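Since the structure comes first, as structure tokens, the remarks are kept for the end.
With one protein chain removed, the remaining protein chains of the complex are shown where they sit.
To keep things simple, chains are lettered A, B and C as they appear, and every chain counts its residues starting from 1.
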């Protein structure tokens, strides 16, 4: 991997981290309607996967989707505006945090129904196959989602039709307050791949380079018509599940241990030590990112809310 | 296994076979409304499993359920009457072939929605656990059903809660016209058990003694609070999927090979050769079975249809 | 004009649209060359268009519809067959939460051109899990269009419109209609959504009927005619969009309305139609509205029981007489 790429990865991860910190702050100021599910702590997954994707590749996202959007190349300002319910947001304020999409960059949208994205990603894979392009789809979902029937049905279909889908399970150990160990006997969700005859890989979800490599391999297989891969990224969310969750169900030591393995800090350290990148350069990037986020926030704050009657638009396609 | 048990097994298998032949005949005479899914060819599965069950154990059945009913001990006459839509049938004619139940013997009913029985069986298992009895549940379903989301969700739940359920997959290679190889990459559906951390066993579904043993083992585990087992029985249906299906999608050689492994003939042969049972005794049983079926048919034919207005009864429980 | 069956009319629509548009493809359980559809609608299509475009699936209703959604939002025009309408219950999240809402939630960024074909209705003694009519559920979910052709002409024309459109369409067929015959033009044609058809003109009472019930309504109208009652029979052809204008003008003319539809009475199709008239045209009514539907029971298996719950000519005539 060349330096430019490494730095780009760092920048993206930083963007996500700072973006989420800002969302958290704005939330405290009562500027974010509804609820939020922050991605902080899982940045390595979205970025490690998406850095293998082209603009015309697709992703399918979840309720915890800000990171996926940014990693795929969504604009910070329109993302933030959507989260604030503004007219200038990606979905004109209709979707909000849990339903961001940007079809112009292959971001096929987030669904707030846990597990509902897997069949949709499979369908995008089928579409690629039928259209005969060499695109791929990355489908993000959580450990909790892997107990939904859709997980089973969709991966099986992708397997038998050899569809170009990367099923990326972000195993952050919890689904709301429910620990993985309560709801499945397996330790490695990746092992479920064997039920469909496809490869399954468990990877350190806080190491962006590991993820990058695994996703690269899976991407190659996909583009080569060799079918889907199930990638399990073991990671951790830094905050509670949603708005008011203090996450007291997580043992303190566990939280501490994971925070020490912060994917961003680890990668920064690696860049400085093994990557031959200079601190000043990273500081510079950090400043740029902060500026970009500030300007996104300003854009979002300054943007108007949609007009109420716009609620009646966009239900049906144009042909009616 | 003692001789009496062996002979009982034979008798049950024979009952199912002759019963289904009769249903087919009555169907030809236009006495069976709707459609039918015959169990002929798969007798070893229902009998091999159910001979391990007590009367207070449960089974959950499918659209191809006559064999399950008879194996669990349902009365031939009330079963036949139900299939003919008569008032004297198990469900007063409301259920028909696809929805027979006999709660008095723990037959919790057949559902015609493929895969819908698995969660119900899991719930019966949960009920047993909560009530603290040592009953077990056997849940029958097909190869096709194992691609439903409910398969995944239900087995996972039974696994984590260690519920006393035998998930019995009758892999007859086809789901309607769809061959197993078209819709899953695995050869052995039992391997899917590993996705849930429970044992999975593939067994010759045309050998009743093999099935009996595997189910015995699984039953012991279940009664011992060690949790569920996935049992795959490789078998074959002798007829088409349903009423008018000539089953031409099945290669002739395949059909021939399987017919040669008829579970009933094999077991009969074994009884005569290894089991020390005399032909005359088996002939006698055969006669008894034929008589029993004839009388069931007579009962069913002679029974009245329900009164039309009975259609309005049984929607709600008594308390209203 | 040619006379063909409803089943063949559907197949022609599929075939012609697949011929014309490469992005149109079919998926569903047993629609391919081995079985060719539980009701044989896709007969011959796998041979003609190949297994890739006439795609057998595992028994995974939720993922089938979901896959169609994913294909629809990435440039394809999928047509799903769900073998029995009762089984749409298994895919209801993908239908009602995903397909129906994606366009809206994402601020109109994308269309979801997707057709779900499925047979509803009773009458063939296959009991509670294979005989329901659930159109009312779909009507209740904004974003979905709901078509329910009653003739071969409409079957072909509405299906073509559905395929050419950009919205998810719940295309509700009826098991007993597949073999019925009717005339269709030789050339390409479509039937627009939202345009009701008066199947028989009359002035004493309006019978609004859907799908297979149109034929029962026409039969009732013929019998009533003998008694001197002039019946207008109206077929909405699509429930979403609904041709309110035609419904209301017919009620304005006749002053009496009987609504006939399979599916359970409570909160069913007949409820919405009655409500529209009670809200927007009550002054034209000279009598109570009558609804003829299934009583609130599941569909029973045994023939005398099933006959008892399904709406028929007799019950329609009785309803008409009660308000004439």
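By our rule, a residue touches a chain if its C-beta (ideal position, glycine included) is under 8 Å from a C-beta of that chain, and two chains touch if they have at least 3 such contacts.
Keep in mind that this is a model prediction, so the values were computed, not measured.
Student: Which of C:87, C:114, C:177 or C:191 touches the chain that is not shown?
Tutor: That would be C:87, which touches the missing chain.
Student: Out of A:178, A:194 or A:216, which is the one that touches the chain we can't see?
Tutor: Residue touching the chain left out of view: A:178.
Student: For the chain left off this view, which of A:147, A:172, A:202 or A:229 is in contact with it?
Tutor: Of all options in A:147, A:172, A:202 or A:229, contact with the hidden chain holds for A:147.
Student: For the chain left off this view, which of C:140, C:222 or C:321 is in contact with it?
Tutor: Checking the options C:140, C:222 or C:321, the one contacting the hidden chain is C:140.
Student: Which residue, A:42, A:61, A:79 or A:111, contacts the hidden chain when the whole complex is considered?
Tutor: Missing-chain contact among the listed residues: A:111.
Student: Quickly run down the residues of chain B that touch the omitted chain.
Tutor: 58, 60, 89-95, 99, 101-103, 108-109, 111, 113, 116, 118-131, 149-150, 153-154, 156-157, 160, 313-320
Student: List every residue of chain C that touches the chain not included in the displayed model.
Tutor: 62, 86-87, 89-90, 92-93, 95-97, 100-101, 104-105, 127-129, 134, 136-137, 139-143, 240, 263-264, 266-272, 274-275, 277-280, 282-283, 285, 287-291, 295-298, 300
Student: Given the full complex, what residues of chain A touch the hidden partner chain?
Tutor: So the residues of chain A touching the unseen chain are 33-35, 85-86, 91, 93-99, 111-115, 144-145, 147-149, 175-179, 182-184, 249, 305-312, 315.
Criterion: only the chains that are shown with their structure count from here on.
Student: So what shape is it, when you link every pair of chains that touch: line, ring, star, complete or other?
Tutor: Drawn as a graph, the chains make a fully connected set, so complete.
Student: Rounded to a whole Å, what is the gap between the Cα centroids of chain A and chain C?
Tutor: Once rounded, the distance between the two centres reads 40 Å.
Student: Mind checking the centre-to-centre distance between chain A and chain B? Centres are C-alpha means, answer in whole Å.
Tutor: The separation of the two C-alpha centroids amounts to 45 Å.
Student: Where in chain A do residues touch at least two different other chains?
Tutor: Touching at least two other chains: 149-150, 153, 156, 160.
Student: Scan chain C for residues touching two or more other chains and write them down.
Tutor: Correct list: 57-58, 60, 62-63.
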